[in-house]
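Every protein chain but one is kept in place in this view of the complex.
For clarity, chains are labelled A and B in written order, and residue numbers in each chain start from 1.
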Amino acid sequence: MSAILTVSGVNKSFGGLKALNDVNLQVEEGTIHAIIGPNGAGKSTFLNALIGRLIPDSGTASFQGQSLIGQAPQAINQMGVSRVFQTPEIFGELTLLENVMIPALAHADGAFKANWWTSLRDRKAVREVAERELHDVGLKEKMNVVADNLSRGDKRRLELAMCLSQDPKLLLLDEPTAGMSRADTNEIIEVLKTIHAKGMTKVIIEHDMHVVFSLASRISCMAQGHVIDEGNPEEIRNSPKVREAYLGDEADEH
Amino acid sequence: MRKRDYFLLFIFAAVMLSMPIWGPFIDAGYPDIMQRFAVFGLIAVGFNLLFGLTGYLSFGHAAFLGIGSYTAVWCFKLFTMDVIPAIIASTIMGGLVALILGFVALRRSGIYFSILTLAFAQMMYSLAYSVLTPLTNGETGLQLALGDARVLDRALGTNPESGLPSTSFLGFGVSNQGMTGYWICAIVAIIGFYIALRITRSSFGIMLRGIKSNQTRMSYTGLAARPYLITVFVISGMYAGLAGGLLASVDPLAGAERMYWTASGEIVLMTILGGVGTMFGPILGAGIIKWLEAKLSTFNESVVEQAMAFLPDSIEHSFAVVASKFVGEGWHLSLGVIFMLIVIFLPGGVMEGLQRLVGLFGFGKTKKQGADTSTPAE
Partner (left out) sequence: MDAIILQFLNGVDKGAAYALIALGLTLIFGTLGVVNFAHGALFMLGAFCAVTTNTLLTLSQKVKDPSITFFEAYIDQPYLVTWYGDLGATIIDWSVPISLLLAIPVMFLLGTVLERGLIRHFYNRPHADQILVTFGLAIVLGEIARTFYGANPLPQPTPDFFTGQVNIGAIFGSDLAYPAWRLLYFLVGVVIMFGVFALLQFTRFGMVVRAGMQDRQMVQLLGINIQARFTLVFGMAAAIAGVAGALYTPTLPPNYEMGMEFLVISFVVVVVGGMGSLGGAVLAGFMLGILEAIVALPVISDLIPGINQVIIYAVAVVVLLTRPRGLMGRKGVMED
């Protein structure tokens, strides 16, 4: 197996606060790699640095040999990196089908194509992709509903379908089950397992250990902007460093 | 495009082409006002492509209109009185200037974009009004002159022996108050509507709506918003330039007042009055505004008093005094008041009002709510 994503020595400070402190990470192709860690460990900041939302102060991140640092978000996405956000970023005023067709079109046509004569209805291949992904996440029947009318859980699934329609090589998920009921969470786990069969690499940030241990094949634990330990689920479960990070966190909170 | 869209196009074409028949019933049967309906409908459709689809509110569209007019008149002066080269040139100029402005203004969105376009329009106005007088003839406005070059016309021997020539369309007179001018405007407006309809329904159109809805998602979806915005801004500028060219074709003069901020405001008003983001709304809005303008601006106090003659004398007089402030010279006051009332009470414009009415009387109950939401409201 080879590393699809290699991050080394990434630093980022906000004022005096060191949000990312010498982060090193390798993600193997075809794995589900979970990043866990207490609140404020820098997990979301780390994802932001990967997708071009913020530029790290130093360090490198390369995806299949291409550098991600300093690239525009759309360029990074076009390389094959998609992200599901913690609060779903969807097109609220558009229907579910349109929501999924936009990323599917971006995948088919590239970052810009002034295709202003062909009707959307005549893009049959793209439409099929969109319908298939909506079917996969269980939203096919609702495809003509306006996205704002969806429940929170359904919005998550919609965003997942939007990312999947691009057939990304690397999917970044930021707490895909936060605030969801146990039943919904299990459903998302099932959806993720199904799509994992396609062999797509995933990096997932998660608080819910149930989700982490049912999905991940590799786990990194972050604390205070630094990766403190990494290993397979069994190793992480027994890692004293991880335990300390979480207990220390709890001690602070109480 | 589906059948329904062709039906829309058919309705629009039918309305435009039958205007000489129904126009007289609303006291609008003469070419001048019908041309205005068509031309301003066209510019509102183009404005709506920008504002309705992307949500970018431009206060500079009158500048493109003015540039289109100046270009067309120069085309008449230098080359030929035929309107075809003139409207092609004005469309291109509208697009070119929009490209330059768009390059700068579209670096920002929201309020900044509105401010930048307004500032740009004011700059163009002051350029046209004073600085570029050799090109625009300043305050007087650009007009045809006896000594104009008209290279092509002279070469072809179609230049008149004496007097000012009138614009023509393949030999048919246009600017001499016949119906030819209207037919040209109507046909161009129908073509413009068709193109706008195609753009709205295309994959390009859905991207624009995506930009309006969530720009963050657009960029993390691998789409570059800026080229999309610049393209639609240029298209929108071309519509306005074309409209300016048509205005000059039916009446070959161009003045700076066409670029004043109130003119830009009027274009915005037409669109929101009719209904932003709908296909028919902007055209309806343009029709209402131009009709009101034609009626109200010719009224004066005595007309108002006549209209209120049924009231008791004392009331009649005070009513007439107040009402007279809103007509004639004061027509812009009515414009401003309509503007505010629409924004405050009916942000969706007349089209939303009609929908509400339909809902009120229950006509729409048989149709399941939200069953057909894959296209925006028509």
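As a working rule, contacts are C-beta pairs under 8 Å (C-beta built on N, C-alpha and C of every residue); 3 or more make two chains touch, one makes a residue touch a chain.
From a predicted model like this one, the values you see are computed outputs, not experimental measurements.
One chain is not displayed; in the complete assembly it touches the shown chains B.
Across the entire complex, the residue among B:Phe40, B:Phe120, B:Phe193 or B:Tyr239 in touch with the chain not shown is B:Phe120. Among B:Arg226, B:Lys295 or B:His332, only B:His332 touches the chain that is left out of the view. Hidden from this view is one chain, which touches chain B at 51, 55, 57, 59, 104, 107-112, 114-116, 118-120, 122-123, 126-127, 130-132, 215, 261-262, 265, 268-269, 272, 325, 329-330, 332-333, 335-337, 339-340, 343-344, 347.
The rule is simple: only the chains that are shown with their structure count from here on.
Centre-to-centre separation between chain A and chain B, using Cα means, comes to 45 Å.
Partner chain B is touched in their complex by these residues of chain A: 51, 72-74, 77-78, 82-83, 85, 89-95, 97-98, 101-103, 105-107, 109-121, 123, 126, 144-146, 149, 162, 166.
On the side of chain B, the complex with chain A involves touching residues 1-2, 198-199, 201-207, 209-210, 212-214, 216-224, 227-228, 231, 235, 370-374.
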